[in-house]
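Below is one structure, written out as C-alpha cells; the observations come after it.
For this depiction, one protein chain was excluded, whereas all remaining protein chains were kept in their positions.
We call the chains A, B, C and D, going by the order they appear; numbering starts again at 1 in every chain.
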Amino acid sequence: MAPALKDLFIRSQSGTPCSRVCSKKGIVIMMENAWIIPLFPLLSFLFLILFGKRLKEASAYIGILFTLASLVYSLLVLFDRFSAPTYKAEGVWLTIGDVQLTAGFEVNQLNALMLVIVSLVSFLVHTYSKGYMQGEDRFPVFYAYLGLFTFAMLGLVISPNLLQTYFFWELVGLGSFLLIGFYFYKEEAKAAAKKAFIMTRIGDVGLLIGMILLFWQAGSFEYDEIFAAVEAGAISGTMITLTAILIFVGAVGKSGQFPLHTWLPDAMEGPTPVSALIHAATMVAAGVYLVAALFPLFAASETALMTVAVIGAFTAIFAASIGLVQKDIKRVLAYSTVSQLGYMMLALGSAGYVAGVFHLMTHAFFKALLFLAAGSVIHAVHTQNIEHMGGLWKKLRVTGPLFLIGTLAISGVPLFSGFFSKDEILIAAWAHGNTVLFWLAVIAAFFTAFYMFRLFFLVFAGEARTDMKNVHESPSVMTLPMVVLGVLAVVAGYVNTPWFGTFLGDWLVEDNHALGHGHIEGPAWIMIVATAVSLLGIFLAWLMYGKRSLSRDWLTSRMPLSYSVLYNKYYIDEFYSMTVVTGAKFISSFLRFLEVFLVEGLVKSVTGIISALGRLGSKFHNGQIQTYGTVAFVGLAILVVIYAFTGGYLK
Amino acid sequence: MNLAYFLSILVFSPLLGVLVLSFLPRTQESLIKTVGFLATLPALVLSLIAYFQDRAGAGLEQLNEKVSWIQFGDSGQLGNLFSIDYELGLDGFSLIMIVLTAVLSTLAAIASIHIKKEWKGYFMLFLLLEVGMLGVFAAENLILFFIFFEITLIPTFFLIGKWGYYEKENAAYSFLIYNGLGSAVLLIVIMVLFARTGTANIDALMAAMNADNPQLVAPISENMKMGMLIALLIAFGVKLPIFPLHSWMVRVHVQAPPSIVMLHAGVLLKIGAFGLIRFGMGIFPEQFQSLAVWLAVLGVVNLLYGAFLAFVQTDFKMVLAYSSISHMGIVLIGLGALNEAGIQGAIFQVVSHGLIAALLFFLVGVFYERFQTSSIQNLGGLAKGMPITAGFLLAGAMASLGLPGMSGFVSEFMAFLGLFKEMPILAASGTIGIIMTAVYLLRAVLGITYGKAHRDFAGITDMKKFEFVPVLVLVGLIVLIGVYPSVLSEPLTSTLETIMLGIGG
Amino acid sequence: MSTVPVQAYLALALILFCIGLYGALTKRNTVIVLISIELMLNAVNINLVAFSKYGITPSITGQIFTLFVIAVAAAEVAVGIAILISLYRNKKSVNIDEMDAMKH
Amino acid sequence: MDLETLLSYEWGIMTPEFIILGVATALSLMDLFMPKSQSRKILGWVGFAGILAALVSLLGLIGHGPESILFDTFRLDSFAKAFKLLLLIGSAMVLLIAIGYEPNEGLEEFRGEFFYLFMAALLGAMIMSSSGDLITLFVGLELLSISSYILAGMRKRNLHSNESAMKYVINGSIATAITLFGMSYVYGLTGTTNLKEMSGFLTSIYNEQHIYLLGLAFFMIVVGLSFKLAAAPFHMWAPDVYQGAPTPVTAFLSVVSKTAGFIIVIRILFSIFANAPSGDVQGLPMILALQDYIAFLAGATMITGNLIALRQRNIKRLFAYSSIAQAGYLLVVIASMSLFMFDTLWFYLGAYLFMNLGAFAIIQHVTHKSGSEDISQFAGLYRRAPFLAIAMAIFLLSLAGIPGTAGFIGKLNIFMGALVPNEGHYVLVSIMIATTVVSYFYYFGVMVQMFFRPAADTGKVKIPAALTAVIGTSLAATILFGIVPNIAFDFLQGNFNQFTDFFQ
Partner (left out) sequence: MTFSGEFLAFMSLALVAVIGGVLLLNLTKVVHMVVALVFTFVSIAGIYVLLSAEFLAAVQILIYSGAITIIMLFGIMLTRHNDTSEPKTGRWRKLFLFVGVLGFAFAVYIGIYNLDLPSAPNDLHVNNTEQIGIELYSKFIIPFEVTSVLLLVALIGSVVLAKKDDEKEAEKE
C-alpha cells in the first residue's frame, strides 16, 4: 500500500472530531456531488440506446469514457471520505399523507468503498469488452446495457434508504437479466435470463415485505432512522428478527445463496465480461452489501445473525462441492462465486462485518480477474468445456499467469488477497462461537482450493485434449484490465492484515459501534489451518490433474452416486421444476377449470335460463286465440282467488 | 383559465370532429384519419392546460360549471329537491383521469391507423366514446355521471362488434350485457339516493349521507346503505372487473381492435375504480370501512387469479387480459387497505395500468398488423426481425411487472405498503402475485421476443415513424411517473385529504 | 218488497257469465264463440238491470247502461261476423283453432 | 231538460272532438263522391289537416279551466288536455305513416275507409280521455276498439290481416265483457255511473262485503282494461295482432290505442278506487291496498315482454313484445303511485310515442318493399340508407333507455317515482332494470343487423316525404327530450297545474 494512502487513513482517524472543519472546501464538494457518479453510466446508456446504431463499435469509447468518469469521481469521493464524515443529502420523492418518502444519496465508508469497487470493475470490464465483443452485431446494445447496469449498481450503493436500495436493487436485476439474455436467439440464454429474473424476484419479494414491515415499525425507510429505532428499542425483538430474515431472503436471491442459487450458474449464458462484472464482482455481492448496510439491524437479533451464518456456511460448502465436478469453465467459477458469497454471509452472520466487506472487496477483484481470464481463454479456444482444453499455459502467456494469480488468491494461499480476507472470516466465525460452521468453512476452503486448481490444471497444464488451432493470446485491450485486476488481487489484501494493520477494518467501523470492531483477534492456529487446507487442496488437485499420479476417476468411480448427485447439482433444478413449477401449473389449470366451468358456466347458465324462459313463453303463444283468453281469464281468476283468501272477505 | 364553460368545451370538443367527419365522404381514408386524430387534440391541449394551471396553483374550483337542467315535479312545491343540474367540475383525481383519457385518446387515434374499413363510422364512434369518458370524470352529479357512463357503452359496443376480430359480436354482446347489468345496478343505487335525498350532486350527497341529522326526503336505513354500497361494488366490480365478473373483459381484450382496447383497458376499466373511490368511499365511508377487509381479500383473489390464469394462456392478448384482471387486484388491495398509502396506491395503479396496458396493446397492434397473429407460439424470436418493437415490448412487460423506475412499481408498492399496515398476512399472501406477474409476463414476452425465430422476417419492417410517437409518449409517461411520482401525487393531495377525512382516518 | 232477492239475479248473471266465458274459450266454431261472448254481455246486462232496481241507490241509469251495452254488443257481433266472412274467404274455414298462421 | 239548458253548456270545449268528427264525416262523403280510380291519399292529407286543426284548437283550450258538460259526461280537465295532446300528435304521425305507405305489387293501397275509420278511432280515444262518466268512457272505448278491429282487418286479402282482426275482435270482446262485468258491480254499489259521485259515495261504505265486491270489481276492470294496454295477463293477443295488422295500424295500436288504454285506466282506477276504503286496519284507500297486485302485473308484463322478445325474428312481432314490455314499465308508474305519477306517465307516453312511431315508420318502409318482415331485412341498412339506420338506432336506444334519449329520462322518472315512497318498490325497480338489460339483447340485435351485417341488396332507399317528416320529427323529439327534457316538464308544470283538477 502506498504510504500516502496510509497517511490518509491515519489522518482521517485522528481528524474525525473536526473533520468537517478540517476538510478542504473542495473535498466536500466532491461528496456533495456524489450523485453524479451513477449518472455518467446512465448517460452512456441513454446515449447508446439512441445513437448506438450509428456509432457501431465506437460505442465502446463512449461507455469506457463515461465509466472512467465515474471511476475517477468515485476515487475522489473515496479520498474525501477518508477525511470527511458521512455525507447525506435527500429530497422528497413522494408524499403519502403525512409520510414523506425521500430519495437522495449517502456517502459513508461502505458506500464509498463500493463505489470504487463497482466503478473500477465496471471500467475494466468496459475496456475488456472492447476486445471480447469485437464483431458482435449488437455491440452498442451491449455497451448500453452495461451502462444501465453500472448506473443501477452505483445507484444501489449510494442509496441512503431501503426504498431507494430496493429501487436500484431491481434495476440491477434488470441489467443482469438483459445481459444474461444478450444472446436472445439462444433458447438457453432465454431460459437463463428468465430464471435469473424470477429467482431473484422471489428474493426481492422477501426484501419488499421485510422493508415494508420495517417501515411500519420504524416509520421510515432511512437507514439511520431504522437503526435509531432499533437502538431505541422501538421495535420488538420478533419483528426485528422477522424483518431481518425477510430482508435476508432478498439477499439470498441476489447473492445466489441456497436455496435460490440455481439461477447464478445458469446466468453464465451471458457474455463472459458480464459474468465478471455482474455475476462475480458486483451485483451478486449486492446481497452481501445489503446485509452489511443493514448490519445493525441484523446485529440486534441473534436469530437473524444465526440464520445468515448458517445459510452462508451451508451455501459455501454446498456450492463448493458442486464446483468439484463441473466441466464448464464458467460454471466452475460460478459455483465458486456462490460459495465465496456464502463465505461472506457467514462472516456477516458471525458478526464479522469487516471480514464480510473485506472479502467482498478482495473477491471482487480476484473473481473478476478469474472471469476475465476465463473469457480470454474462451475467446481463444471457443469452447467452455474444460475437458476439451489443456496445455494452454504455453499459448496464453499473459492469461495463464494471471489466471494462476486469481486461483491462488481464491484458494487462500498466503500473501494473496484472498488469504487475508478468508482468514478474517474464519476468525470471525470462530470468535462468534459458530464452531460447526467454522469447520464447514474450513472444508469449503479445502474444496475451493481443490476445484480451482483442478480447473487451472485442466485448462493450462498438460497437453491439449482436442485439436486447437489458431489459439492466440487476447489483444492488449483485454489483457490490460486483467493485469490491473491481477495486481489488485495480490495487493488488495494488504489494506487489512493482522500483520501490517487493519486500516480498512478500522476505517469501516469508525463512528459506528453497531458494526463491531475493525479487527477481531483470533487464535493463530486458524491461519495455519486455513493455509494447510488450501495447500492440501492444491496438492490433491496437482496429484490428480497436474501430475496425474492419481487417476481422475479415483474418487468418482468409488462413489458414482454422489458424483452424479454433485454433477447434477443435487438435482435442485429438477426438484424445483417438480414441485414449484408443477405446483404453479397445477394451480393454473385448476383455476382455468374454474374459469371455464364456474365463471363461464355461471354466465352460460344464467343466459341459458333466460333464453329457456323466453322459449317457454313463446311456446305459450301458440297462435290459439282461446289460449290467450284462457291465460288472461285464469290470470284474473288467480288474482281474484288470492284476493279472496288474503285481502278479502274470507280473511 | 377563467374561460366560461371551459370544462364543457373540454368534454364536448371531440363532437366537433364528429361534425366535421359527418360531412366527409366515406372513402377519403387519410383525410378521415387525420380529422379523427386532430379532433382528439383540443381535449388534450385543454386538459393539459388545466393540469398545468392546477400545478401553478390556480384552484380547480373556478372551472366548476352549473346550469339547471331538469326539474322533476313542481319547483314551487319542492324547491330545489328533485332537480338535476348540469354540473361539471374537477378535483385532483378527476383531473388526472381526464388528462389520462385525453392522452390515451390521442394515442389511440394514432393507433387507429391500422383500422381497415369504414373509417368514418369508426372515428365518429371513437370520438363519441371520448366524450363519454371525459364526461364521466368531469361529472359532478351522479345522474350526469351515469349518463356519460352509459354513453361510453354504446360506441364501445359498436367499435368492438364492427371492427373487432373473429368473435367480435360475441364479445360485443358480452360487453354490453355485463356492463348493462353493472350500470343497471348502478342506476338503482343512484336512483335510490336521488329519490331519498332529493339531490344527485355528489358533494351534497356526501354531506347529506354523513350528516348527524340528515335532511332526507325519505329515510335511509343503515342496512340500505350497506346494500347500496354492495350494489355499487357489484356495479363497478363488473367494470373493473372483479372476479368472478370478469369473463366479458377477457373477451373484449382479445376481440376488440387494439386501438379500442387501449382505451378500454386504459380508461374504461378505470371508471370502476374511479367510481368506487369517488362514490363508494365518498358517500358510504362507514360502510366502506366495514367492507374494506373483503375488498382486500377480493383484491388478492383478483391478483392471484389473474396471474395464475395468465400463466397458462397461449395467446398474448389473453395474457394481457388476465394481467389486467390481476392488476386491477392491486387497485382493490389499495382500496381495501383504506389508508393514505393504499388509496394513493390504488389511484396510481389506475393511472399506471392505464398507460401500461395502452402501451402493450398498442404494441400488440403493431405486430398483429404485420403477422396477423398474437399467439405466443407463432411469434418466437421477434427481437430478430423487429428489435425495436421487441425492446418496447420488453419495456412494457417490465413496467407491468412493477420494475422500479416505472409507474407500475410505485403503485404496487404503495398499495402493498398500505395493506401491510392493516392486514400483513393477507398482504404477504398477495405478494405471491408479484412473483407470478414476473413469471407470466416473462414467459409470454420472452416467448414472443426471444428464442429462435419461428418465421421469416424478410420484408417485415420494424416500427414506422407514426408508431413511434405513441410508444415514446407512453414509455415516457410511465418512466416519468416511476421516477418522479409527485407529478401525480401532488394534484391528488387534496382529494386524498377529503377521502381520509370522510373515513375518519 | 220483493220476494226474489237481488242475490238470485246476481247469481244467475254469474252463472251465465261463466257459461258464456267457458263457451267463448272452448268452442271451436267462431260463430259460437261470438255468440258466447254475447251471452257474457247479457249476463252483464242482468247485473245492471238488477242493480238498477235493487241497488243501493236504485236509478234508471243501469237500464240506460244496458241499452248502450246492447247497442255496442250488436255492433261488435256485426263486425265480428264481417271479419269472419272475410277470413273465411281466404282460409275456407271457421274453426278457431286453425287460425294460427302467426304464433310463437 | 230543455234546449236552453243544453245550449248553456260551453260546447266550445269540445271543439277538437267536433273537428275530428266533422273531418271523419267529410272524409266519408269525399270517399263516396270521388272517382274510383283516384288515389285516396288525398283523404289522408285532409285527415292530417283535420288532426292538426284539432291540435291547434286543443292548444287554444290549454289555458281553459276545468269544465264539464252534462253531468261530467264530457269534462275537460288538465289530465284530459295533456293526454289528448299525445293522442292527437300520435294520430297525426300515424296518419303520415299511412300516407307514406307506397303500394307495391301485390299489396293494395289503403282505401278511403281507412282514413275515416281511423278518425273514428281517434274520436273514441279522445272521448275516453275526457269523460267523467262510466257510460261515456265505455262507449268511447268501444268506438276505439271496434274501429281498430276493422282497421286491423283492412288488408282483406291478406290472411294474416284477417286472422289478426279475428283474434283482436274475439279477445277484445271478452275483455270488454270482463270489464263491463266489473263495472256492473261498481254501479250496483253506487247506483250511478258518474265517477265523481261514485267516488263520493264510496268514501262512506263500510260494509265488508261491499268492500270485497268492490275489490273484485277492481280486478275485473284492471284485467279487462289491461287488454288495451297489452299488459299481462291480457297481453298475448298483441304479437299476433301486431304482426298481422297493416303497419300503420300496428303503430296506431301500439301507441295511440295504448295511450288511450292508460288514460282510461287512470281515469277509472283513480276516480273510483282512490277514495274507497280497503277495509284493513290502517284505513288505507283501496287503491293503495291493492297496489301490490298492480305491481305484480307490472312485473309479470315486463318479464314476459322482454323475455319472449328475445326469441323473435319478425320485426313487428318483436316490437309487439317490446311494446308489452313498455306497457310493463308504464304500469310501474301506476303501481308506484307517487306524486310524480301524472308527469311521469305523460312524459313516458310522449317519449314512447315518438320513439315507437319513428321506429314503425322505418319498419314499414324497410319491410313493405321486400314483403318480408324478418329482421334480416335490416341487414346492411347502414350501407343502404345511413340516415334511416342511424335514426332507427336512436329510436332503439331510446326504447332501451340509453342516456341522451327521451326514453332514458322517462325511465329515470319512473325509477324516481317508484323509489320515493317510504317503503320503495325495490323489487319492482330491480325487475324493471334487469329486464331492461335483457331488452338490450333484442334491441341491439336489430342494430347488429343494420350495422354489422352485409346488405342483401345494395339498392339505395328512397324515403317518401311523409315518412321523412315522421322520422325527422320523432328523431328530433327523441333527442330533444333526452337532452333538454325540461322543455316538456316546464310545459307540463306551467300549464297543467299538477293535475290537481283531476280529483275535483
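Keep in mind that, in the parts below, a residue touches a chain if its C-beta (ideal position, glycine included) is under 8 Å from a C-beta of that chain, and two chains touch if they have at least 3 such contacts.
Remember, it's a predicted structure, so these values are computed and weren't measured experimentally.
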Item to check | Shown chains touched by the chain that is not drawn here | outcome: A, C, D
Checklist entry - Which of D:E67, D:D133 or D:E373 touches the chain that is not shown? => result D:D133
Next on the checklist: From the list D:S8, D:S39 or D:Q209, pick the residue that touches the absent chain.
Outcome noted: D:Q209
Item to check | Contacting the left-out chain in the complete assembly, out of D:I19, D:L55 or D:I69 | outcome: D:I69
Checklist entry - What chain A residues would touch the chain not displayed? => result 624, 626-627, 630, 633-634, 636-638, 640-641, 643-644, 648-650
Item to check | Residue ranges of chain C at the interface with the undisplayed chain | outcome: 1-12, 14-16, 18-23, 25-29, 31-32, 34-36, 38-39, 42, 45-46, 49-50, 52-61, 63-64, 66-68, 70-79, 81-86, 88-89, 92, 94-95, 97
Next on the checklist: Residue by residue, what part of chain D touches the chain that was omitted?
Outcome noted: 1, 6, 21, 24, 28, 69-71, 73-74, 108, 111, 113, 116-117, 120, 123-124, 127, 131, 133, 135-136, 138-140, 142-143, 146-147, 149-150, 153-154, 156-157, 165, 188, 207, 209-210, 212-213, 216
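Everything that follows uses one rule, which is that only the chains that are shown with their structure count from here on.
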Checklist entry - How many steps does it take, at the fewest, to get from chain C to chain D if each step moves to a chain that touches the one before? => result 1
Next on the checklist: Using the stated contact rule, I'd like to know whether A-C or A-B comes out ahead in C-beta pair count.
Outcome noted: A-B
Next on the checklist: Report the inter-centroid distance (CA atoms only) between chain A and chain B in whole Å.
Outcome noted: 37
Item to check | Gap in Å, rounded to a whole number, between the CA centres of chain D and chain B | outcome: 43
Item to check | Gap in Å, rounded to a whole number, between the CA centres of chain D and chain A | outcome: 79
Checklist outcome for this item: The positions of chain D in contact with two or more other chains are 166-167, 170, 174, 178, 239-240, 311
Item to check | Junction residues of chain B - those touching two or more other chains | outcome: 177
Next on the checklist: Applying the document's contact rule, which stretches of chain B touch chain A when the two form their complex?
Outcome noted: 177, 243-244, 246-247, 305, 308-309, 311-312, 339-341, 344, 381, 383-384, 398, 403-405, 409-410, 413-414, 416-417, 420-421, 424, 427-428, 431-432, 434-436, 438-439, 442-443, 446, 449-453, 484-486, 489-490, 493, 496, 500
Checklist entry - In their shared complex, at which residues does chain D touch chain C? => result 134-135, 138-139, 142, 146, 149-150, 153, 156-160, 162-167, 169-170, 173-174, 176-178, 180-181, 183-185, 187-193, 201, 239-240, 243-244, 311, 317
Next on the checklist: Under the definition above, what is the set of chain A residues touching chain C in their complex?
Outcome noted: 618-619, 621-626, 629-630, 633
